[in-house]
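Only one protein chain is missing; all other protein chains are in place.
Up next is chain A:
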Amino acid sequence: MAEAAGGPQPEDCPGSSSAQAGRAAACQGCPNQGLCAAGAAPDPAELSELRSRLRAVKHTVLVLSGKGGVGKSTFSALLAHGLAADEAKQVALLDIDICGPSIPKMMGLEGEQVHQSGSGWSPVYVEENLGVMSVGFLLSSPDDAVIWRGPKKNGLIKQFLRDVDWGEVDYLIVDTPPGTSDEHLSVVQYLSATHVDGAVIITTPQEVALQDVRKEINFCHKVKLPVIGVVENMSGFVCPKCKKESQIFPPTTGGAEKMCQNLNVSLLGKVPLDPRIGKCCDKGQSFLSEAPESPATSSYRNIIQRIQEYCDQHHLPEEKIV
């Protein structure tokens, strides 16, 4: 990074990818100290490395939300399962929620470890055509906390993209933590080396969630990430006893529908609450195959199909050129 910026590099430079970047004694007075400390843009050499590793990835979809606990990981997991139902497609699921990785549990992979091979880290496979990577696979106990500031998180995200042997992948799905900070900026920067189809934004109906989700959509515009559409989770609850519907998280400001109209983004669908969704996540099962008759399942399937169509359409021009 120091060379890229054209400044003199201090003798004991810890390197821009080090956790000490911008913080070590040697960094004092270096013109790139600020950049390094903030974990700024990767240099061109790094980007080309990332590009060569991710060349075999056809489609990349980010799952985002400004708000926590709205079902990003649940949706990411189901999207992966749904896409991998087609055995001809190779699906990769990457969890970049470094401080709160939920994907291992939801995919039934708790306790699994990542293996090192000649060509890098091997993802953990749920099915032959569905590989998963998460910081959860690198921890020795479920109580382990990853108490890291930004630069270390960025370093690991880079490793996940550069050092994991994903192989040929049709769909790379990236599950993110809530917010608009280090993880989000870094993954967008690192993926700028390759083709990103866009982001799926998850929300719940109430205004407290929507106000954070609007921020996330603004973030997408700022970093020029296309928004594939919005999914409204926890949209109404049908009592299993009397079959009447209640709004647990009331859409007091019109819910996702109104927000999508105002911001001119598409609403991919609404998914009702079903107590079995949470149970399947806890057990690491796919809700789609456990409860095929649930209205939530058909709603999820519709949404997955729309994402698939979006990706197909957006890849056509490039394939023609090739």
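The working rule: a contact is a pair of C-beta atoms (placed from the backbone, for glycine too) under 8 Å apart; a residue touches a chain by one contact, two chains touch by 3 or more; residues count from 1.
Operating definition for what follows: contacts and distances are computed from a predicted model.
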Just to verify: the chain that's not displayed, which of "tRNA (guanine-N(7)-)-methyltransferase non-catalytic subunit", "Urease accessory protein D", "ER membrane protein complex subunit 1" or "Cytosolic Fe-S cluster assembly factor NUBP2" does UniProt list as its protein name?
"Cytosolic Fe-S cluster assembly factor NUBP2"
Of A:Arg55, A:His115, A:Lys215 or A:Lys258, which sits in contact with the chain we cannot see?
A:Lys215
Please identify which residue in A:Leu185, A:Val230, A:Leu267 or A:Leu288 touches the non-displayed chain.
A:Leu185
Specify the residue from the set A:Ser73, A:Thr194, A:Ser235 or A:Gln308 that touches the hidden chain.
A:Ser73
For review purposes, identify every residue of chain A that touches the missing chain, sorted by number.
37-39, 66-70, 73, 98-100, 102, 105-106, 142-151, 153, 177-182, 184-185, 204, 206-209, 211-212, 214-216, 218-219, 222-223, 237, 239-242, 244, 246-250, 252, 273, 275, 278-279, 281-282
